[in-house]
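Removed: one protein chain of the complex. Kept in place: all other protein chains.
Entry: subunit A
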Amino acid sequence: MITTQEFLQIDLPAMTAAVLACVCCALVGNFLVLRRQSLLGDAISHAILPGIVAGFLITGTRAGLPVILGALAAAVIAGVLIEAVRRFGRLDGGAAMGVVFTVMFAGGVVLIEQGAARAVDLDADCVLYGQLEAILWLAPQTWADLADPAVWADLPRQVVTLALVTLLCVVCVVAFAKELAITSFDPALATTLGIPAGLFHHAVVVLVAIAAIASFEAVGSILVVAMLICPAATARLLTDRLPVQLWLSVAIGGLTGAGGYLLGAFGPSILAGGPADALNAAGMIATLAGVLLTAAILFAPRHGVLARNRPRHRGAAGHQMGKDVVSDAVTH
């Protein structure tokens, strides 16, 4: 069995990072799912690669502002290019995304290979799977140490970044809950009410990009997509009310992050009844998210496949959600 010290130094920071990444992605992912733009998350998480590599090659470390700025710049460039290809090229949105993000990702892969000649500390693996296992918090030795403020000053950078980004996402969503709801469900109505739907569309994209960039280092580019979509989709199947869906998705995201990490780290040794090598935690989190989504698809009380096929429910499951939110917003 592992010692308290090992848990505090290795597992606690990694698990915290996983939970925070899942929570912030799950929260902003709701608006992607509602706006039918889930694949924008996919596109952004691929397209930021060249920005990250460029930032890394300039500074030589994976930490720090240049990498984040590079990623953000790449995300904005990707957004502009997708829109340009869609509008001026008159291609459908999916194809425009597909062209832009695959080419940008390929550019990032070439940059990695070219840069790897100069810097050893960079490979495609950490981009794809993330590096949860590399998040260490060496300061605490025992539980009692957690009371000591000096220990907290040594908190891993990734955890601090993720905590700040999660806070930002929560604040934005709470502060603009009404506007986000109306622009998601009915952009035309939002515009007539004087709410700039276009502005909120871009704001959602930027928020998703920030959440994806912060989580990217922890869980990897493709698993960011799982956290953006799966918890929100699961919650969407369980409720018809937006506030409930938001909090539910956050809870599902947090549970998935913690559960997936624990399963990956300790599942093998429990199954084997002795010490065993850990499984990839980020992959396990995505797997667990998929299991929960499958369960919701099958067993959700009103929108699940089983409930839908029961005769007495047929036709009862209307799309009440949008109407509720909009009428709430109008009457307030």
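To be clear about the criterion, a contact is a pair of C-beta atoms (placed from the backbone, for glycine too) under 8 Å apart; a residue touches a chain by one contact, two chains touch by 3 or more; residues count from 1.
The criterion applied here is as follows: contacts and distances are computed from a predicted model.
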* To do: Just go with whichever of "Manganese transporter", "Dehydrogenase", "imidazole glycerol-phosphate synthase" or "Archease" UniProt uses as the name of the absent chain.
  => "Manganese transporter"
* Would you mind spotting which of A:Ile77, A:Ala116 or A:Leu189 touches the chain that isn't drawn? => A:Ala116
* Structure fact -> Contact with the hidden chain, among A:Thr183, A:Ser215, A:Ser249 or A:Thr287, goes to A:Thr287
* To do: Give the residue, chosen from A:Ala17, A:Val33 or A:Leu162, that touches the chain omitted from the document.
  => A:Val33
* Looking at the whole complex, which of A:Glu6, A:Asp92 or A:Asp154 touches the chain that is not displayed? -> A:Asp92
* **For subunit A, residues in touch with the removed chain** => 33, 36-39, 41-42, 46, 85, 88-92, 94-99, 102-103, 105-107, 109-110, 113-114, 116-117, 124, 128-129, 222-223, 225-226, 228-230, 232-233, 236-237, 264, 268, 276-280, 282-287, 289-290, 293, 297, 303-305, 308, 317, 319
